[in-house]
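A quick write-up on the structure given underneath.
Note that this complex is displayed minus one protein chain, with the remaining chains in position.
A and B are the chain letters, set down in written order, and residue numbers restart from 1 in every chain.
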Amino acid sequence: MKRVVLLLPLGIFLVLVGFFAFGLRTDPTRLPSPLIGRPAPPFELPNLTRPEQRITAADLAGKVSLLNVWATWCTACMQEHPVLMKIATIGEVALYGLDYKDKREDALAWLGELGDPYLGSAFDEDGRVGIDWGVYGTPETFLIDKAGTVRYKHIGPLSWEDWNRTLLPLVRELKAEKG
Amino acid sequence: MKFLLGTGLLGCLMVFSGVALSEHPEFPFADSTQEHRFLELTKELRCLVCQNQSLADSQAGLADDLRKEVFRLLKEGASDQGIIDFLVQRYGEFVLYKPRIKPATYVLWYGPAALLLLGALALLILIRRRAKTPVIAPCGPQAEQVRRLLDQD
Partner (left out) sequence: MPWLAGTALLHSLAVTEKRGLFRGWTVLLAIMTFSLSLLGTFLVRSGVLTSVHAFASDPLRGVFILAFLAIVVGGSLTLYAWRTAKLRPSGAFSGLSRETLLLVNNVFLVVASASILLGTIYPLVLDALGLGKISVGPPYFNTVFVALVLPLLLVIGIGPAAQWRRQGWAALARQLCPLFFLSVLVSGMLSFALPNPRFLVTFTALALAVWVIASSIGYLRSQIETRRRLGGGVGSVSRGSWGMCIAHMGVAVSVLGVALSSALSQQRDVRMAPGDTQILGDFSFQLIDVKTQEGPNYRATVGHMRVSEDGRELRVLYPEKRLYKVRKDVMTEAAIDSGFTRDLYVSLGEPLDEKGSAWAVRLYHKPFVSWIWWGGALMGLGGFLAASDRRYLATARRRLEKETPVLTSPALT
């Protein structure tokens, strides 16, 4: 009995080391989205490039879509822009944008210069819609299925590898689902 | 900032007793209760950008926006729990500095008390065992010396 008690500290310590080893491989600042598995939060915002039109959450449903949160003041967004252009050209998924806390003139100039990969960008000037979607940093990309449910969230700039390895297979899976 | 963090180190009860109405630059509070609620709530919420700071202290843009949301909800008459639920719905439980009490956090909240009980139990068993060994009073020529040494703190 005494032996067991004496070995307890060592045992507890080894368990702790196990958890720490796990912790070293993950990023504590990344937050999983509580929206996953829930219907996309409703919104209605003006279209950035065609302000007389509105973009709503309903536009995302009916097909597999991506909602990419971006802004001109975000340097990482510039990083992922070429990847988004490629995704738009491939045409496997409907790509929408959410222009988060930006100035219209800056955003239009940005898209004009770099190209507009989006079927439409919702202009979220004050960031209220961003809050509803749990946006805490740009860029963030949401994957929405045909029923309008959020199925996946990618945090940070989207690399071509992220697209090929994670997003594309998911997109194909969701497309195969009965919508 | 460093000063605040330093005092927080000692785990002290840094609860600010919100005093009279202030002309808050952004939020026109209806009364001091509302201001107090706002302070308490934002202190217990975590900033998601500057993750080392509470919503009350952080100067990040998102913190600003979220404080506006909290104030808007307060004005609309939401309860403290309602405001917390609103934020958790969008950002998850990470945003709460005070973890919810649910099966996954039972060990966290009841652990210290359980450990204390365990310690008390171990202590009792130890004392019981030692009580069986007779306490031999020092005797003989050195008794006085021993007694003096033991009395010396």
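The rule we apply is simple: a contact is a pair of C-beta atoms (placed from the backbone, for glycine too) under 8 Å apart; a residue touches a chain by one contact, two chains touch by 3 or more.
As the structure is a computational prediction, the values presented were derived from the model and not from experiment.
Chemist: With the missing chain put back, which residues of subunit A would touch it? List them for me.
Modeler: 2-3, 6-7, 9-10, 13-14, 16-17, 19-29, 31-32
Chemist: Going by the touch rule given at the top, which residues of subunit B touch the chain that is not shown?
Modeler: Residues of subunit B in touch with the missing chain: 1, 3, 5, 7-8, 10-19, 22-26, 39, 43-44, 46, 51-52, 54, 59, 92-100, 104-105, 107-109, 111-112, 115-116, 119-120, 122-123, 126-127, 130-131, 133-136, 138, 142, 145-146, 148-153.
By our rule, only the chains that are shown with their structure count from here on.
Chemist: State, to the nearest whole Å, the distance from the C-alpha centre of subunit A to the C-alpha centre of subunit B.
Modeler: The answer is 34 Å.
Chemist: Which residues of subunit B touch subunit A in their complex?
Modeler: Listed in rising order, the residues of subunit B that touch subunit A are 48-49, 51, 61-62, 65-66, 69, 88-92, 94.
Chemist: Touching subunit B in the complex: which residues of subunit A?
Modeler: 29, 31-35, 41, 101, 126-128, 130-134, 136-137
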